[in-house]
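Note that this complex is displayed minus one protein chain, with the remaining chains in position.
Think of it as A and B in the order they're written, each chain with its own count starting at 1.
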Amino acid sequence: MTQIIIRNGLVYDPLNGVNGEEIDIGVKDGRIVDPSEINVAEAINIDAKGKVVMPGGIDIHSHIAGPKVNVGRLIRPEDHYLTNIPHRLPYKRAETGLTVPNTFKIGYEYARMGYTLVAEPASPPIKTRHTHEELNAIPMIDKMTFILVDSNWIALDLIQGGEKEVLAAYLGWLLYATKGYALKIVDPGSDVAWMMKGKGIDLDEQIPGYNLTPRDIIKATGEAAQVLNLPHKVHVHCNRLGYPGNYATTLKTMGLTKDITKLSEKPVLHITHVQFTGYKGDSWTNLESGGEDIAKELNANPNVTLDLGQVIPGRPATTMTADAPFEYVLYHLTRWKWSTSDVEVESASGIVPYRYRKKNYVNTIQWTIGLEVALLSRDMWRIYLTTDHPNGGPFIDYPKVIAWLMSKKAREDFMRELSQRALRKTSLPAIDRELSLYDIAVITRAASAKLLGLEKTRGHLGLGAEADIAIYDIDPRRVDLSKQYDKVIRAFRRAYMTIKSGEIVVRNGEIVRTTYGRTIYVKPELPIDLLKDLEKMISAKFKQYYSISLNNFIIGEHELKKGVEVALKTHLR
Amino acid sequence: MYLIKDNVFSLITGRTITQGISMESEGKFSKEYFKAVALIEMNPTDVSKLGIRDRAKVIGECGEVVLPVKASNDVPPGVVFIPMGPWANFILSSITDGTGMPTVKAVRVAIEATNEEVTSLIDILKAVRAKSLERIPQERPIKTGEKKVFEDVPCPFCGDLCDYLRIELDGERVVRNIGGCAISTAKFLNYHKDRVLKPFIRSGGRLVEVSLNEALEVASEIIAKAKYPLLYGWSNTCNEAIELGVELAEVTRGVIDNTSTICHGPTILGAQEVGSVRSTFGTIIQLADLVIFWGSNPAHAHANHYARLVMSEGKYVKGRKERKVVVIDVRRTPIASMADLFIRIEPGRDYELITALRMAIKDLEIEAKEIAGVSKEKVLELAEMVKTANYGIAFIGVGLTMTGAKHRNLQELIKLVQELNEWTKFAIIPMRGHYNVSGANNVDLWLTGYPYAVDFSRGFPKMIPGVTTAVDLLSNSEVDAALVVASDPVAHLPRRAVEHLSEIPVVVIDAKWSLTTTVADVIIPTGLVGIECEGTAYRMDDIPLRMKKLVDPPQGVLCDTEILSILLDKVKAKRGVV
Partner (left out) sequence: MAGVKTTYVVKLKSKPTVPIDSRNISPDKFAGRSLSDIKLLKVLEGGRETVLEELFDLEGPTTAVREPGEIEIVITGPETSKLKYLGYKMSNGKLVVKGDVGHLAGYKMSGGSIVIEGGAGSYLGAKMKGGTIEVFRDVGDFAGGKLQGEKPGKGMSGGTIVVHGNAGSQIGVGMSKGTIIVEGSAKVLVGAFMTGGSILVQRSCGGFAGARMTGGKIVIGGAVESVLPSFYVDSMVPSAGVKGRTINKQFMVFIGDVLVDGKGMLYVAYEDNKLLLEQYRELVEVALIE
């Protein structure tokens, strides 16, 4: 295996408390080792003088694979027309697409930005075999998928019946059966309402056909995640996403952490793409940012974490979510293309192409929310950089977001192009804070690893860590990051070098080889007695609800190109 | 408004169940297939009007055939029906209106009484200049003895991918198929018959048996040397094989197209324009109280479909009695007799009916008294019906995709259903033919961004309907070699396209002898996915299933994935891409 030694780089490794120090890093057999273990004669020597060295980036929420991403590709051929990069065989396959790129472009672009692990955040269980096929086809990065359980008829039956243990066991079984990593709740209960009534519901409204509310689902699933000892607890997309005034629902949902019995030290709920659920006001015309209120709740509540879902004005986006009713509402605004799909027993989804316009009042408000939350947050370890790709914008624009976070000037320059009426209603223009490179390393890798429960081997450069490394060609001692933000964008857009599992895959911002990463999934250990009863129950429910056989639902380990199982000791007895 | 002039008729083609069974059991060279496919259905009044005794000459834009006549009241006067197959395709034009889809429904043909001999398959193959008619079918050797039972087997025939079959084996012989339809049973019980068991290359006009390596060597030479090869088929194999096919297209800078190009391609084009409204079988069983079959004939093409989805009892809808069934078609198909409402539409004019429905739903005044042969009152009745359903589903067939406005039909139908969601819940599922055609679209999408007809000539993917679609490429003589995997284009493409296949080198990878083997220069035997080989396939509602391997492939025969891997490596080596 390759040995690499990276010398003289400025290392930002927050999990090990390293803040821009010149430290040499050794890589051997895919792991970080002490430089003294490297055979210098055989090793690749990299002089990183004047460059920034960070652990590989980790994206905790990006729609990169699965049925809905593929339908996005299907309905948007025009998204591909002017975005082609020809293949360079045998090193690199052909790339196409901007908001819904092909699998190759997804892997390559993440690698070019120094990212090495990405989570697909929403896969309907019955179609997760498809999600894995796409994950298998994405080169360069490691990956994982979260499993949708927000409107699952079997889970709802169990929640309604108060069968907490069985629910936990069922969800644990489901994660392993689908080779998923975490539980995802999207607009809980709403897809039931959508399939039956064509509408969505709020946190305390009744779910049609059940004596339950979305609040009950979040609470029950949250507790099941505790019992199962999941490394990443529950990933929540709040109710009423995309509606003016929804910040109140978000605050209420964040507050649910206190109702969930904690069995571990970790935060209890992760609220995702909070920008989309951070709207104050009661209509689009008087929309305001709920960013400040949300940041306040975040600062007060240590059991909750947030990712931004930052929007990128001036770029096309393709909105896609398992929040089917929301997409239907959005379709009424755009009146162009709309895709929706009802998935039996489990979920539904919607897709609508969208463009965030710079001069648009609402889009400007949306732009400020994500940044406000990040800049007003006191604990950088509980926020994460995302655009909810491709909902707020394509992930290739992360460097722009990094610049906005690091430079007030970047924000001011951009704000000149936005709706001034909207800006007058937000607090963002008055915020002076500028994040440091260290902060950026936290919100794009260290904290992300921790949130996913992978901080032992990922998101840092300590001994024994996975050798996922990004080197960026920018010298904070020579460049004024706050003023020369264009250099920040350039550096983060194209990494000087990306090392994935100990191999150099990107040099000077370009792919030098195509490799395939691993897919990480969990296997919660279930007590045998419980498992037997559970299988009986599931088998009966399958016959009643599903149109495929139980046997054909379960995804085999061999169906993953390179699966990595994380065995979990649960609290189930 | 459909004019019937003298002996001019509107020709409809389509699948029939006997066509499916005969194809899957005895093969396309059999008497059974001939009996099932070489015929024309006409209304009895037309038969007597033309003075036809037992056969007729059918004259199309591209040729003429003589066929036995079957008098039937299922087709209205002025309309004739020929089952999908070489006879129908022989007379059809290859013009696709820029959609990649030839017009195979509502085609004007002239018909006259004749005493000439019925056109044989041999006549047709000769006329398209097939390279030879030679074929060397074999039964695969079968070990018997050990009794085995496989449960929950997904069926590798149609897009319904029924995954509840119980397959009983005596050693390697399939003795029972419980749960499968007639075609499924024919496929499983006869899987060992009419097989290609050895690799062949064409040499001096004759098929010569060669080693697998030699066949692959010649095949890779053909493909690597081509300036612009077409890689066609892909709907009867697994996703893993299709992924290799896409790579092969990329490496050779050719085109990969799958059979949706002549099936539901227009449905997909419609989705590219406006989106889609989809559902899955389970949802339909649980919730649907209105089922529409539009231009689709599940009784013949998807035999379990009706019982599985319309008769089944769900959580909120208690089976057939709580479901309304509407059939919209140009002829009274078998499913029509089971419907609560049958609407006969004039061939090729679906777009007008959809337009009128959209207008009725929006309360826009309709000035015309009759639309596409349907009275205004009936349009309004149907509009009310769809608007007031709780959960409606439209199963759409190739009756919509192959005629008139083609993909615009589908685009409008999707629009209609999108608008219906203002009042109710409504979705569309296209009745996909081959068991993994949906998978072929999906794989192409994730690897290239396009669902079919993907061109790599510039080193990146591009899809331009009417330009990069297989029928257009072939009928314009624009490709210089072809690889055909798990498909039979000679049986299913229009004549002009088939003729080009006779003119260029062709590599065929197939488990069974097909009409396309008559134009092949290399034939490579393969295992049958879902019986001898494993892999993933997607149901018509995009539910992914794992196809099972029940028995080993015949000795010396590899699966598609293995063959394509070797072929890919050889082509890469020959083109210096390593």
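Quick notes
Methods note: contacts are C-beta pairs under 8 Å (C-beta built on N, C-alpha and C of every residue); 3 or more make two chains touch, one makes a residue touch a chain.
Bear in mind that the values here come from a model prediction, so they are computed numbers and not experimental data.
In the complete complex, the residue from B:A56, B:A226 or B:I566 that touches the missing chain is B:A226. Only one of B:F9, B:F293, B:Y435 or B:F456 touches the chain withheld from this view, namely B:F456.
Of the options B:G98, B:P137 or B:G171, the residue whose C-beta touches the omitted chain is B:G98.
From the options B:E32, B:D170, B:E221 or B:D480, the residue with contact to the chain not on display is B:D480. In the full complex, chain A touches the hidden chain at residues 75-78, 81, 336.
Counting the whole complex, the residues of chain B in touch with the unshown chain are 1, 95-99, 226-228, 252-254, 269, 272-273, 348-349, 351-352, 355-356, 358-359, 362, 364, 366-369, 371, 404-405, 408, 456-459, 463-467, 476-480.
Just so it is clear, only the chains that are shown with their structure count from here on.
The distance from the centre of chain A to the centre of chain B, with each centre set as the mean of the Cα atoms, comes to 40 Å.
Of all residues in chain B, those touching chain A in their complex are 151-152, 154, 163-164, 239, 243, 247, 250-251, 268, 271-283, 285-287, 308, 315-316, 391, 418, 421, 424-425, 427, 441-443, 445-451, 456, 458-463, 536, 538, 542-546, 572, 577-578.
In the complex of the two chains, the chain A residues touching chain B come out as 65, 67, 69-71, 73-77, 79-80, 84-87, 89-90, 93-97, 100-104, 126-127, 129-130, 133-134, 137, 195-198, 328, 331, 336-345, 351-352, 544-552, 556, 559.
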